[in-house]
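What you see is the complex with one protein chain gone and the rest in place.
All chains are identified by letter, namely A, B and C, in their written order; residue positions are counted from 1 within each chain.
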Amino acid sequence: MPDKSAFSVIPLVAVLLPWFSLVVITASPKKARGLRLWLCALGALATFGVVLSLLPGILDGNTYTIKLASVVEGLEMRLTVDTLGYYFSLILAFLWLLATVYSISYIDHKENRFFVFMALCESFLIGCAFSANMFTYFIFYELMTFGSYPLIIHEETAMARRAGYKYLVYAISAGTVLFFAIVAHYFWGDGQLGFGSYGVLSLEFAGRAALMTVFFTYLAGFGVKAAIMPLHGWVPDAHPAAPSPASALLSGVILKAGAFGIIRVCFNVFGVELMRDLKVHVVMAVLACITIVVASVFALTQDNLKRRLAYSSIGQVSYIILGLSMLSHDGALGGVMHLTHHALMKGCLFLCAGVILVKTGKKNISDMKGIGYKLPITMICFSVCALAMMGTPPSVGFITKWLLGSGSLEAGLPVYVIVLLVSALLNAAYFLPIIYTAFFRWEGDEAEEGEEHHRPKLAFGKEADHEMVVPIVILAALVVIVGIWVTVPGFPYSFVSKVVGIIFP
Amino acid sequence: MGAYRHFPILMITVPLVCAVLLPFLGYLRERWVPRAALVPLSVSTLLGLLLVGKIPAQGYLSYHLGGWEPPFGIEIRVDYIGLFLLLVVCGISLLAMVFSPRYIGKEVSGGRLTAYYVLFLLMSGAMLGFVATGDVFNLFVFMEILALTSYALVAITGNRNAVRAAFKYLLMGAPSSIMVLLAIGLLYSATGSLNMADLSARIAESGYTEVLVVSFILFVIGFGVKAALFPLHMWLPDAHSIAPSPISAMLSGLLVEVSAFALLRLTFSVFTAGNDAIIGGTSEAVSVFAAAAVLYGGIMAIMQKDLKVMIAYSTISHIGYIFLGITSFTKEGLAGAMYHMLDHGLAKACLFLCAGCIIYVKGYRRIEDLKGAWRQMPWTCFAFSVAAISVIGIPPTAGFISKFYLIYGNFTAERWPYALVLLVGAILAAVYCLRVIYYMFFQPDKRGAWEEGGGDAPASMLAPVCLLAAGTLFFGVFSGLIIDSLLKAAAFLL
Amino acid sequence: MRLLHNYHYAAAMLLFCIGLYTVIARRNIIKKLIGLNIMETSVFFFYISLGYLDGGIAPIRTGGADPARMVNPIPQALILTGIVVAVSVTALALSLVILLYRQYGTLDVDRLYRDEDGGTHGGPSGEDAP
Partner (left out) sequence: MKNLLALLFIIALAALLLYVAANMPPMGDPDNPTATHVIPRYLEGAEKETHTENVITGIILNYRGYDTMGEVTVIFSALAAVLAVLGRERRGRIHAYVDRSTVPSSVIVRTMVRFLVPLIVLFSVYTILHGEISPGGGFQGGAIIGGSMIVFTTIFGLYESSRRIPQKVRFPLEGSAVVTFFLVGVLGMVGGGNFLTYAWPRVAAGLQPALVTWLTVLVEIGIGLGGAMVLTSILFCMIREEEEIAVVA
């Protein structure tokens, strides 16, 4: 860990602050729905504020740490804010704030349960981000698994229940594998579960087979949340079933918790040298490439918008894995930055899908003819993000692709560039039709010559509520802004370059 | 040595003597019996708490009864692990006792009420004596009090199924007691001593290895029946599910564990763990059976329709966990097994008491009937969920910590298959526990059996349930308080 | 041949096995209890034999008897406890039998445990419990 490590209660405050919503929900009168939910949003805002307050210190290279409980030596619950963890917490607190605001007008029944579990999930995820060791990470990660279950089944339809069940089965199996990984790590790693800047394990501790076991059990355990291809089964069901803000978070943050775990394992537990020694990155790369291509192909065949977005998420999260597996400076930079980039883009896309659902009740892409005229702001934002997903400059998507491409050349493996290109093409193939349907088709456009054949008017005034539109606009704007002013302090580059700069000098 | 050296013996004898005096109170004022029965248990708990910190992790408190030094007199030996279990016994007994009055008033007819409390106190006192004693024959005596009272408590409702289950329990329990008695005889014949500490020294120099091996096998079979180790478990599902819920909680949460603890004491303090010639083969066999128990209990629990039977099968599975920890012969495994006794005691007691609340309020026993139960019984359902999560072993409950150490211990001993079995056991537990939670919270109540605001269980029943659930959380989060010392104590035992 | 010398022990062990077989194999529950008592008696016999000393006398000091020739009193003291325990278990077992007979009208385990009504089923069914 870096030198400047100071005791601070702020990490703990950030973890506990979301529980404020729980208090609000239980304490406030039943009738004051608006007040109650806005107070929850205020809680999310406060959390974001607390996280933000650490920004100057983090940029100075400080870390903050607080010990919660100690089981025995080497097994302790400790929160430490380092650059990488802070980077994750910032995007997640931000996205959470927007999703909470959005939910105020989106969620129309059982909002108490929804908001409480939203808040709990945020608390646990911040705990994940601030974990100082694998043990703490695992505990918060498991809690988050259970906290997110009620979000997925919120609609309580048969489909939602089935999706929730599938989610639980996958998550619990993954939790068990992860548990095994932690015990194995603790055993072979000589009780060292902490994170180090260059990794803490080495071949001095145990044999190759042992370390590879640890690595692959970690990969399998986190791979379920990160939706690496053979383990992705729950994602395409859970996303459409969950309410849109929950899908946005699921895709934007919860999937990333798995990816973040893999980042931690690669950077802070194993370290690049050891990975290169064990050649485990090859397996990661192969899996990631397969996932990227196959998920995109699957996405093509989906008509349900959210399902298509879900498959897209599966592919996109694997960009992160791919970036890590390149073991090169730019690759790692691109991969880790993609964590935020994708959260912004996909969060926005899912929120847009939610607006469409609320305003028109349409789920399938083929029914969305002319929807761009009914919901112009939403669909413009949607298009911006969709274009960004394909990698069109100036946008965050372009930055990712550029860095990954450069990283693969740096690693001397141009084959990845081909994968990226194929993926970009496939992205275009499944996103452009949506934009086309929304803006260039309308009801009755296939009518015979001579019949009424007029393009609908843009209806700016009839958009959804402000609570829903404002987050979408903010996200879409950020997709562009972060893609242009890349190096502004507080934007992903400022953190990730620091972390990656240490590892790949 | 201050006055506290007397505390262990008072902890044991006060409940026993109060049990004898209770009928007089029952004769005068039967209404006061339930409240009066709380007094001796509170006293024991208090004395136990006062002992905390007095016993170092790597030492013990030895008390010579009648002033005769061992091996001539009987010794009470409380080491750190013993005190830990004494406190578990006191705490859970006290909570089960608090739970009892309302519930028992409904299930047990008037004339037997006093008998119920008398037997309950005898059982608690006997458990304390059983855990604390340092003499093998004394162990047998307390085991018999324990056995007698538990047979009777299973049958106390007088219902025909209950009597049948109690008789089945007796038919397995009594021969097993005799086996223990025979094993003690063999041990005595080979060493000439009955004191545990003295025995371990004499065993080391005894030439009668064959006798000791068979003695150990008989001990394992005898206590294996009491602890419901896999092929000897047949009595458990019936007895635990038919007994009144507080008794189920005592049997499942304490009795089987105390029996497992006795085996642990015998293995480590008498037959000394390093002595492969004597215990090697048997402990291997026990590991295999324990692994089978984990899987069998889990699978059977999944197949059950009755809530209490499901919990009972889960107990069989968890006894397997404890034995897998003990037979790993590592300090981590041992500490895990001890911690598992704590959290399994808390969680199982909580589950059975929750089932009791449901039976008390609605009379439902089937899992299917629980659909949508949380509308009417939110506290019970939340407590149930917390305890169930501990049974699965999900953080931050105590179950996670113990499972971690159990698996870690099996890792250290390089027993990979057993570590794997433990993990599979966790998945099985997840299946049967989450099903119930799912029914309680997320299934619609189509029959309209549960009415919102229909009233949860009364406060005197909810309080112990919630305390137990909170306990599993507390000991999960603040496990550092205990596990460190347990590890040291386990290292000391080894 | 040690076994012939230790014929007391051998007899006790055989009795123990006979008792256990009776408990397991007999269908009548009263006979099962008799088997239980045979087991107990065999163990008492075993204990008392443990204390035996060739040419020993009762361990009572009255009249200045020689302590070196006395038989071992510990097993006798222990088995007094054992007897009381056996009596207690038998008493409880018999009262359960009385109740069972009143409720089921039979003493046959097979018929007693044949219908596992009441929604519980421990193991295949009661009869393979010894």
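Please note the rule applied: a residue touches a chain if its C-beta (ideal position, glycine included) is under 8 Å from a C-beta of that chain, and two chains touch if they have at least 3 such contacts.
Bear in mind that the values here come from a model prediction, so they are computed numbers and not experimental data.
Colleague: What are the shown chains in contact with the chain that isn't displayed?
Modeller: Touch partners of the hidden chain, whole complex considered, are B, C.
Colleague: For the chain not shown, which residue from B:T45, B:N161, B:S176 or B:T191 touches it across the whole complex?
Modeller: B:T191
Colleague: Residues on chain C that touch the omitted chain in the whole complex?
Modeller: Where chain C meets the chain not shown: residues 1-3, 5-6, 8-10, 12-14, 16-17, 20-21, 24-25, 49-54, 56, 58-62, 67-68, 70, 72-78, 80-81, 84-85, 87-89, 91-92, 94-96, 98-99, 101-102, 127-128, 130.
Colleague: On chain B, what residues meet the omitted chain?
Modeller: 6, 9, 13, 16-17, 19-21, 23-24, 27, 63-68, 71-74, 111-112, 115-116, 118-119, 122, 125-126, 129, 135, 137-138, 141-142, 144-145, 148-149, 151-153, 155-156, 158, 163, 186, 188-194, 202, 206, 208, 210-211, 214, 217
The criterion applied here is as follows: only the chains that are shown with their structure count from here on.
Colleague: In graph terms, nodes being chains and edges touches, is this line, ring, star, complete or other?
Modeller: Basically the chains just string along in a line.
Colleague: Averaged over CA atoms, how far is the centre of chain B from the centre of chain C? Could you give it in whole Å?
Modeller: Taking the mean C-alpha position of each chain, the two centres sit 27 Å apart.
Colleague: In angstrom, rounded to a whole number, how far apart do the mean CA points of chain A and chain B lie?
Modeller: That pair's centroid distance is 45 Å.
Colleague: Contact residues on chain A for chain B in the complex?
Modeller: 69-72, 75-77, 138-139, 142-143, 146, 153, 156, 161, 164, 168, 172-173, 175-176, 179-180, 182-184, 186-187
Colleague: Applying the document's contact rule, which stretches of chain C touch chain B when the two form their complex?
Modeller: 16, 20, 23, 29, 32, 36, 39-40, 43, 46-47, 50, 74-75, 78, 81-82, 85, 88-89, 92-93, 96-97, 99-100, 103-104, 112-113, 117-123, 126, 128-130
Colleague: Going by the contact rule set out above, which residues of chain B touch chain A in the complex?
Modeller: Against chain A, chain B makes touches at 389, 394-396, 400-401, 403-404, 407-408, 411-412, 419, 423, 426-427, 430, 434, 442, 444, 477-480, 483-484, 487.
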